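Removed from the display is one protein chain of the complex; every other protein chain stays in position.
Here is chain A:
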Amino acid sequence: MASLDCSAAQLAPLLGGNATNGAAAADYICRQFSAVSEKFTATSYAVDSTYLLFSAYLVFSMQLGFAMLCAGSVRAKNTMNIMLTNVLDAAAGGIFYYLFGFAFAFGSPSNGFIGRHFFGLKEIPSPLFDYSHFLFQWAFAIAAAGITSGSIAERTQFVAYLIYSSFLTGFVYPVVSHWFWSADGWASAANPGRLLFGSGVIDFAGSGVVHMVGGIAGFYGAIVEGPRIGRFDHSGRAVALRGHSASLVVLGTFLLWFGWYGFNPGSFLKILTPYTHPSGGYYGQWSAIGRTAVTTTLAGCSAALTTLFVRRLVSGHWNVTDVCNGLLGGFAAITAGCSVVEPWAALICGFVAALVLMGWNMAAERAKYDDPLEAAQLHGGCGAWGVIFTALFATEEYVNEVYPGRAGRPFGLFMGGGWRLLAAHLVQIVVIVGWVSVTMGPLFYGLHKLKLLRISPEDEMAGMDLTRHGGFAYVYEDDSLDNGMRNGRAESFPAVASI
C-alpha cells in the first residue's frame, strides 16, 4: 500500500531552488503529511472502537435473549431460578473475567497453552488491545457459561451453579479461547510461527470455542445429575416436560438472532481495513463483515425452514419452539465459518444443522439423557457440525482475507483446499471435548459427591422458585389473603348449616 511517510531529507533536493528554501519547504510539507497520517490513525481507532463496542453491546443482548429462552423453556415453578442463573452469569463473569479470565485468554506474549498478562486489565490499553476488546470478549465468555445452565436447569442447586460458572468463565473457557484465538495459541490460524498442520484452526466466532465448550460442560452436568423427575417414566418412555411460555421462547430466540449480528460480524474486531482487490477500492473488510452478517442470516433461515417442515412431517403439526431451536442450531453451526464461506454454502450449513439437531435429540431420548434446553445437542452437536462444515466449505479467497500473510494455506476440502484444514478441525473437536471433560467432569462429580449439585426431590417437585427463591415468578391472581387483608376483613360466619 502506498505510504504517507515523508522524509524532509528526501524531499528537499527534489524541490530544487537554494538549499535552505528547499529544506524549509520540504520540512513544511512533510509536517503536514505527518499530521494527516496521525489523523488517519486516530480515525481508524475511533471507527474500529465504535464498531467493536456496539458489537459488544449486541453480544451482551444475547444474554437477555438466552435468559428469556431459558425462562420460557422451563416450567413456571422454576422460572426465577433459571433467570437468576443468567443474571449471575453476566455478573460473576464480569468479575472473574476481569480479574484473570481475559489474562488467561489473551495475555500476550505467552506460551501456546495459556496467557499470562493483563490480570485485572493491567497495562490495558496496549497497542494490541483496548477496553472495547475486553468488553467484547467478556460478552463472549458469559455466553459460554450461559449455555451450560440450560442443560442442568430445573434441578441444580444455586451454589453449584455459582461454582461451575465462575470456573468455566474464569478458567476453562479462557484457556480454550487462548488456544484458538490468541496469536500465541498453539492451534490458532493466526499464529505467526508454526501452524497446526500448516493450517491452524478457523473457528471464527466460536462454534467450538464457545458453543462446544458450553454444550459439553452442560452435557457433563446433566449426565452426573441425571434426568428431571418424571422425564422418563417407569417403562422408560419419554415424557415431555414442556416449557411454560412460548412467547418468551420466541422473544429469546429473536433477541439471540439480533445479538448474533454482533457475535459473528463483530469477530472481525475492526472494520476499517482495506483489501487489495482486483475489482477496486470499494471492497474491503467492511464488505467481508457485511457478507458475514448475510451468511449468518441465511444459515439461520435455512435451519428454521428445514426444522419447520421436517417436524411437520414427523409429528403432524407445526411447532414454533422446535423451529426456534432449529434456528439457533443453524446459528451455532455457521459461527465457525461465517466469514470464510459463500452465502450459498451457509444455506447448506443451516439445512444440515437442523437435521443434526433433530438426530442428536432422538439419540438423547434413546439414551435417557435429559437436557431442558437441548443445550448439549444444539450447542455441542451443531457446534461440532459447524467446525466440520468450515473445513469443507472455506474458500481460498476469504481464508486469505481473514488470515492474510501466508501464501498457500489450506482451505475447504470441497473447495479444493485439501485435507489439512479438516484435520486441524477434527483435532479441535477432540481437544475441546477432552479439555472440558477433564475439567468440568471432575468438578461436577465432586460437587455431586459433596451433595452440592442436585436439589432434593421434594424441592424439585414443588419447584425451586417456591422452595429457594422466595415464591412464584408469576402472581396473576391477587394474593390479597397473604397481604394481611384477612385481618382487616370481618370473617363472615358460615351459612347456617342445613338442619
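Criterion: a residue touches a chain if its C-beta (ideal position, glycine included) is under 8 Å from a C-beta of that chain, and two chains touch if they have at least 3 such contacts; residues count from 1.
Basically, contacts and distances are computed from a predicted model.
One chain of this complex is left out of the view, and of "Ammonium transporter", "Serine/threonine-protein phosphatase 2A 55 kDa regulatory subunit B", "MAK16 protein" or "Large ribosomal subunit protein uL16m", the protein name its UniProt record gives is "Ammonium transporter". The missing chain, though absent from the display, is touched by one residue of A:83, A:163, A:222 or A:308; that residue is A:308. For the chain missing from the display, the contacting residue among A:19, A:91 or A:239 is A:239, taking the whole complex into account.
Between the chain not shown and the residues A:76, A:124 or A:183, the one that touches is A:76. When you scan A:232, A:258 or A:435 for touch with the missing chain, the hit is A:258. The missing chain, though absent from the display, is touched by one residue of A:71, A:196, A:223 or A:271; that residue is A:271. Even with one chain removed from view, chain A keeps its contact list with that chain: residues 1-4, 6, 10-11, 13-17, 29, 33, 36, 40, 43-44, 47, 50-51, 54, 58, 75-77, 230, 239-247, 250-251, 253-255, 257-258, 261-262, 265, 271-274, 279-287, 289-291, 293-294, 297-298, 300-302, 304-305, 308, 315, 317-321, 323-324, 327, 343-344, 347, 474, 476.
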